[in-house]
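Data first, discussion second: the structure below is written as structure tokens.
A single protein chain has been omitted; all remaining protein chains appear in their positions.
A and B are the chain letters, set down in written order, and residue numbers restart from 1 in every chain.
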Amino acid sequence: MEKNLLEVKNLKKYFSTPHGLLHAVDNVTFNIEKGKTIGIVGESGCGKSTLGKTLMRLHTPTSGQVLYKGTDIASMPIKEFKKNYRSHIQMIFQDPYASLDPRMSVLQLVEEPIRVNNRKLSRAEVSSKAREMMELVGLAKRLENSYPHELDGGRRQRIGIARALSLNPEFIVCDEPVSALDVSIQAQILNLLQDLQEQRGLTYMFITHDMSVVKHISDDIAVMYLGQMIEKCPADEIFRDTIHPYSQALLSAIPIPDVHARHDRMVLKGELTSPINPKPCCRFAARCPYATDKCRAEEPMLRELKPNHQVACHYAEKFVK
Amino acid sequence: MGERILDVKDLVIHYETDEEVVEAVNKINLTLERGEILGLVGETGAGKTTTALGIMRLLPDKVGHVIQGHILFEGEDLLGKSEREMRSIRGKKISMIFQDPMTALNPVKTVGDQIAEVVELHNHCSKAEALKRAQEMLAMVGIVPERYREYPHQFSGGMKQRIVIAIALACEPDLLIADEPTTALDVTIQAQILDMMRKLQRENGTSMILITHDLGVVAEMCDHCAVMYAGEIVEFGRTEQVFDNPKHPYTQALYQSIPSLDKDVHRLHVIPGMVCDPSNLPEHCSFCDRCTKKNENCAKHDPWIVDVEKGHYAKCFQYTPEWEGSAAAAGEE
Partner (left out) sequence: MSKMHTPAMEKIEKKNAKRKKPLNPTPAYESWKRFRRNPTATIGLIVVAALILVAIFAPLIAPYDFQTQDYAAMMQKPSAQHLFGTDQFGRDIFSRCIYGARYSLIIALFCTIAAFFSGGLLGIIAGYFGGKVDTVIMRIMDIFQAIPMIMMAMCIVAVLGNGIPQLVAAIMFASMPTMARNNRAAILRVRGNDYIESSEAIGCNQFQLILKHMIPNAVGVMIIYFVGFLAVSIMMMSSMSYIGVGLAAPTPEWGLILNDGKSYLTSAPYMMLFPALMIMITCFAFNLMGDGLRDAFDPKLK
């Protein structure tokens, strides 16, 4: 399979907590094609960030495989990963306020990845490469000596993007890159990410809780709930043909900026719990309005219902339109 | 026309520090009728929260100053009240909900006590009565009343926000100011909270100011809507008017920059440039540098608020083409 850049197979990441084993990412399987964007949606605590950081090897996976161009990067020693693959997979962080060292100037921040990864380059070469990156992401040259606290959110996020891009990665994990930004800035950053993807053939994994953003930028969308992937399908299909009850509820909960669209929502009861020592049952059963005894006794597997549309629900057929 | 509960006139609020003067709120006018919900939308730094704190008279000491204006609440000017009088108004007549429910609650007191405390303070009733009221309030916001003896950490984020709302509503205030009440919450929880707030508002007839940056929330909740930009209200009207027929170029651009769920666009519309520095606002239109519809007046004078249709105002020169002529005198004044 040449066209898949990344194949994730049964990836698990458990954390041990005082209350038991937290199944942050549980048996997640998916593929990402080269040059495409997969959107990962879910509420806070559903494991979407952990998934991103596990792919980056910022967390060591508990088990499972991550095949990057056919090589398993999940099980290789961390040293080898850092040496050969770190620059291929990069990450853009959620909070541009917290993810930049406050004691470094803009230029220093953009220089850092270039400097630590290319020891042979001279100072001047590093700086000129950093300036190139700044130009690429639309940071004016006069901002070089500014510090992150003087800049607005959009510019800070551009620094984050420049840092990630300066290593020439092929795959970028975008962990809620626009959630902390205002809408007008959000549009600038989303456009920038799209332009960069077109220019450089980048592959994105776009993690967010915002359905409208994910729909705009993704080719495929995967919905996560309590560490599991419960639905995965092409982006336009999830809005036309939502199958999993949780995805339906998630979509119906979004406030739509149209006065005439005031609709009766499907309001879920209860809240997301944390997946500590989960029982073998459907994790959504407690909040699902359609749950039956089967849901509470048996864990549904992700299965292909239609071409490219996978759902983890016992009664998925019932919800197909 | 209902009764006017709040009338903010020409309000100007500055933050003064040794380094700079931030013009946070510039001559805003707002009206709110009893039983209605007013949405205050705008981006970070537009002055939404400052307006709310100004109304509550909770601006940070020494730094925040009301430079001019009036805040008429039920016909009385809040700015003329003493701190003592304000204390009896806050919580009893006007309540505020803050963005972060995690920090708004006292971690070492039971939630029942925290609700009862407000009731006791304002209604001068016995502890037992107050606790009974606290349980009623919990039931009203959808929490089992028996949990009144539990501490905040035993509740989840959405539940805490419900408790904060219960505290705010315990004395049946006439006006509730909610500052981004659902921003810290997930969408499904946000849906629950908004649903509950709307239900409570209908049942009790509370007037509400809802501060948010989410146009979707405004569309679903509000009767009237005010769009703020750089400390000014650039557009005000009934929510349908503002959403169906936005008049100010900023509102229009904002509307276009949100990715839509049902339309496919390849590239999003972008508002060029950035918000001007609030410590150095121009004398002319604050939005003019980013505006696509500006004319020669925009960079010279500050536009005034124009009636574009009944009850729908916009602060833009587009709607006064005859400006150079007769209106010049009024503008210079």
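Keep in mind that, in the parts below, a residue touches a chain if its C-beta (ideal position, glycine included) is under 8 Å from a C-beta of that chain, and two chains touch if they have at least 3 such contacts.
Here the structure is a predicted model, which is why all the values come from computation and not from measurement.
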Chain not shown: contacting residue from A:31, A:44, A:99 or A:274: A:99
Options A:45, A:64 or A:113, residue touching the unrepresented chain: A:113
Identified contact with the non-displayed chain, of A:21, A:167, A:266 or A:286: A:167
Full-complex contact with the absent chain, from A:10, A:60 or A:145: A:145
Contact residue for the chain not shown (choose from B:16, B:76, B:262 or B:307): B:16
Contact set of chain A toward the excluded chain (per top definition): 53, 56, 58, 82, 86-87, 90-91, 93-95, 98-103, 105, 112-113, 116-117, 145, 147, 149-150, 160, 163-164, 166-167
Touching residues on chain B - with respect to the absent chain: 12, 14, 16, 18-21, 23, 26-27, 65, 67-68, 231, 280-283, 302
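Just so it is clear, only the chains that are shown with their structure count from here on.
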Between chain B and chain A, distance of the C-alpha-averaged centres to the nearest whole Å: 32
Touching residues on chain A, where the partner in the complex is chain B: 43-44, 152-154, 182-188, 190-191, 194, 209, 211-213, 215-217, 236, 239, 249-262, 265, 267-268, 271-272
Contact set on chain B toward chain A in their complex: 43-44, 156-159, 186-192, 194-195, 213-220, 239-240, 243-244, 253-255, 257-262, 264-271, 274-275
